[in-house]
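Worksheet: one structure, shown below.
Removed from the display is one protein chain of the complex; every other protein chain stays in position.
Just so it is clear, A and B label the chains in written order, and each chain counts residues from 1 on its own.
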Amino acid sequence: MTAAVRRAVFLVFGAGLLALLLWSFGGLPDLGHYVGPYGDLVNALTIPERHSTDAVTTVNFDVRGFDTLGEDAILFAAVVGVAVLLRVLRDEHERPRPEEDASGRRIENTSSAIRLLGAGLVGPTIVLGLYIVAHGQLTPGGGFQGGVILATALLLVFLSDQYITLRRVGPMALIEAAEGVGVAGFALIGVAGLIWGSSYMENFLPLGTTGTLLSAGTIPLNSVAVGVAVTGGFAFMLSEFLEQTLVVRRE
Amino acid sequence: MSYAVAAWIMVVGLYGVVTSRNLIHLIICLTVVQSSTYVVLLSVGYKTDGVPPVFYDVPPSPRAVDPVVQALTLTDIVVGTTVTALLLAVAVQAHKRFGTLDPEELRPLRG
Partner (left out) sequence: MSVLQVAALLLVAVVGTATALTREPLRQAILSSLYGLVLGILFFVFQAPDVALSQTAVGAVALPLMILLALAKVRGGAR
């Protein structure tokens, strides 16, 4: 089937799909008239039952913690898939050269403004990422958001100098270990709930005072575990793509 | 009205996927289709004149929007990006092996 025929067929069926979607969305309650009781229950009970002031993080790591375990497994599988796909093949080798990238093109020197900004912003970005991970149960934030911000700090290090330097001094082995440790940690905290409590992923630690850093039982621990896993995963994937673009050559 | 926008974005993204001539263009259109589901989820949980479900310095109020759909959406955003990275790695390897990124020419060999 040629491209023009495919486009014509899709336009017909796409219009049908659009009509079907609009008709089915019309059956939902109008925008703004939220009906379900579950959300209101969680909002009302998050402070009395868990001493945590951020309802979204409570849902993520405690009320629906099992779904987050599944999402962590998807993250792990995707990172392993990227590692397997972007490995060095038999007819390639790694030879880092400071002046050229993997296909032989010259790399221009990064301008001084970018290098200065990159070097200056690494510290505040790491502090911001750690703050967001640690305060997951108090203010908007948590492991997922803070982990991505910490991974972008690695990108800033790359921007502020050449990739060759990053390869030599960067914590590559630590990043690879961090990803596995984070995912395993999340699962093992659930097992600890089985050992010391009565069910998997039960919130068995003392709940503490609402509004302090060490409140809400296992929620900050889960948040830190997920933060470590997401940081390791994203930083590892970014470094794999950078290696492919800059270092891995085919001979 | 937000449901109409979400449905439109899904169909436009699907059109981009179906008529794509470049694998990387296809992958970006897939992320557009994914984002339409986030809009639908958030619209389901929205209350008119709502406040965010965070009670750090305000007392819990019945006007707070639904936190369950927000939790689903935010994990989905991060994990969906890692799956997109996996697809990009597949595209890079396909280009290395076959020299082309055109889905038309990447069909399995016949005969």
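Things to note:
Note that a contact is a pair of C-beta atoms (placed from the backbone, for glycine too) under 8 Å apart; a residue touches a chain by one contact, two chains touch by 3 or more.
This structure is a prediction, so every number in the text was calculated from the model and none was measured.
The set of chain B residues touching the chain not shown comprises 1-2, 5, 8-9, 12-13, 15-16, 21-22, 24-25, 27-29, 31-32, 35-36, 38-39, 42-43, 46, 48, 50-52, 54, 65, 70-71, 73-74, 77-78, 81, 84-85, 88-89, 91-92, 95-96, 99, 101.
Mapped onto chain A, contacts with the missing chain fall at residues 31-32, 54, 56-57, 101-105, 132, 140-142, 144-145, 148-149, 151-152, 155, 234, 237-238, 241-242, 244-245.
What we mean here is this: only the chains that are shown with their structure count from here on.
Within the complex formed with chain A, the chain B residues making contact are 1-4, 6-8, 10-11, 14-15, 18-19, 21, 40, 43-48, 50, 52-56, 60, 62, 64-72, 74-76, 78-79, 82-83, 85-86, 88-90, 92-93, 96, 104. Touching chain B in their complex are the following residues of chain A: 3, 6-7, 10-11, 14, 17-18, 21-22, 25-26, 28, 31-34, 36, 38-40, 42-44, 46-47, 53-60, 63-64, 67-68, 71, 74-75, 78-79, 81-82, 85-86, 89, 138-140, 142, 144-145, 147-148, 211, 230, 233-234, 237, 240-241, 244, 250.
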